[in-house]
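Dropping a structure here in structure tokens format, bear with me for questions.
Removed: one protein chain of the complex. Kept in place: all other protein chains.
In order of appearance the chains are A, B and C, and numbering begins at 1 in each one.
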């Protein structure tokens, strides 16, 4: 298949590689020539503009850092929606917000395109291993058309509902991740200060009603999960500043529908304090230092 | 074995039944004659005072509602510690606080007793089914001696560390349960208000980084987990007022060791508001109503 | 002087009346014909569009409900900035956000206009009595030119700094108002529940280090300040939903500069819960009901 791919960051590059491995021809674009060169080394075809790319392919995948950039890439006169061929399937894998996703889909329809939102979970390791989860919002037809493309990059492709639902599900999941990270940090630090061994405590929690993905897989207490960011000086993983972005998107979406989210709001503030103290690029589990002796 | 059992509430009665089923002779005491009569119906032997009970047996199990009552039952002149025979094993299954547990154990030692703290997780259903988890704090010898007794009432008996460790582990677990319950409520209500189907959303979360025991087993959104309190008008389950008690014990323990616990503190306040609005006897998942349209 | 006035809501109408009382000719516009008729009754001159109004006067005052409406009124082709005469002084009294104010001022300069942001404090009673405080952001020249106009509507006209500073100061003040309202509610309810007379407690606070504008002038405990919304079933005053708007603007501005605001964020959530429970139109002091027995 001929696939266009826009956005060659830490996530985009390994996603392109997996599309290539699956036997596709991949035409790529990014603002950075260096990123394009890297993708070309792996076998991708360079393009010099989004409009050139859009005119060449039947499927376009985008992986962009902010909703504002997504909007620009999609709607500017030189962008995807004005230039794509009728019938093109556009798969936006960026984490954006449900409202933007709904608006872009409606606009795409007016030009005969099928646009779905398909944000991912799994991070850079998942992108490399091809084990990402895609949360898809869009029409049934769009979901079915996108499935083989997404399966080349991930393990788990879930249809969440109509346009915007993928973004909504992503935000709902990530706010839980944010709150849990702080709550597990509190729990572990209290236990250790009360004399418990951190690994013993983690085991007890993980077989009890307090267990969660963070306590099991991503425990913020250093040394509890080997290979985790917490056991590696909080390098790699999910940067605090990205979590602030996701929590902000969740709070904005909540504001728009008058939904109270008090624990989410509090979590954002603690990550903001952490970032403010110079640790915005560290993994989210470094929040444990705010509570650790 | 001859076992004494003090405290025949909603938890105590089924625990006594399981001890009887395992073939033990169980001598019981409670402030309520009615509770004693019920236990006697199941085959227990009534006693008329704690001191009488304490003089008759080699193992005493207690299951009491507050640290203050635990202290009174243990240390008053007519209580367990002054009246138990030398060498008696005392297993306190009440949820108390680590400091009290440490103090009682030290006092017990002076009288030649072996006292362990062994608070439980699993609630009334776990007590009935004999599937409780016991978190044990105490000496290795105490743990080994208690294990066969506890195994008759539960599935999972974990040695957490020295005296007080069982209470510490219980509090660390339950604060996570409290925070998660509110966080999952926020996430589910946001998702539904953004147009997601609650069961679809729960499935996505449960295969992603936001998953936790609450989202999987005890989802607060009505209808998502059949048979849960949330699907049964928030009846049964874990009462809000008991969660307030556990969060308060965790916060008090944290205060004593200068440990910040901001999300835990916030959670306690939301449950306090729920209780204040007349819902203190409802299951903790009824907090979802504070966020649900 | 010939003054144009756009936005004839609960605040706008009495502000227009005070401009008329001071001897000005006031040309008015609003989306509502009814509002225009009311202003005309008081002596104002109706106009049929913003562009018509803009072409007639040398000073334009606007008082609009949201930043989005401010932007539209100012920048749309039929709006203020494209149609005003060179040299016009534009005074935007709306509560908006610092970034929007900065952008509008920069745009106004390109057309030879002088635009200042001058949000108000004092509410409808202050607007009626002509005792508003204006927090002015803009050039020194703009401030001096606006002062006589603003003095006709208020008592206190403060130059806060360059464009946007008026909005910044307003948000900084109002977040304190929001937090104080909840904090005083907590304090008063605790005191009463501990047996104190609410008026005695308010007096003590008001002569101690806990005193604030809310405890003195706007005490949320019913009956403490006669004539306050709290003593009048929480009618009138400052609507909860408007406070949510102001706190959101403050949090958005903070997000843009990476400023943590944890107590502000928490306050917004409590007002959101209050609104969610059906009380968004009530005065902010009705939050006391969340804490009152």
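Basically, contacts are C-beta pairs under 8 Å (C-beta built on N, C-alpha and C of every residue); 3 or more make two chains touch, one makes a residue touch a chain.
Just so it is clear, the model here is predicted, and its values are computed rather than measured.
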Self-check item: Which residue of C:127, C:153, C:189 or C:244 touches the chain not shown here
Solution: C:189
Practice problem: Can you work out which residue in C:169, C:230 or C:274 touches the chain that's missing from view? | Solution: C:169
Quiz item: Among C:177, C:225 or C:239, which residue is in contact with the omitted chain in the full complex?
Solution: C:177
Quiz item: Where does chain B touch the missing chain, residue by residue?
Solution: 248, 255, 258-262, 265-266, 268-270, 272-273, 275-276
Practice problem: Over the whole complex, note the residues of chain C touching the chain we left out. | Solution: 98, 121, 133, 135, 156, 158, 160-162, 164-165, 168-169, 171-177, 179-180, 182-184, 186-191, 193-197, 200-201, 203-205, 207-215, 217-218, 250, 253-254, 257, 259-264, 266-267, 270, 290-291
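Methods note: only the chains that are shown with their structure count from here on.
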Quiz item: Measuring from the mean C-alpha position of chain B to the mean C-alpha position of chain C, what distance in angstrom results?
Solution: 52
Quiz prompt | Shared-contact residues (touching 2 or more other chains) in chain A | solution = 259-262, 266, 270
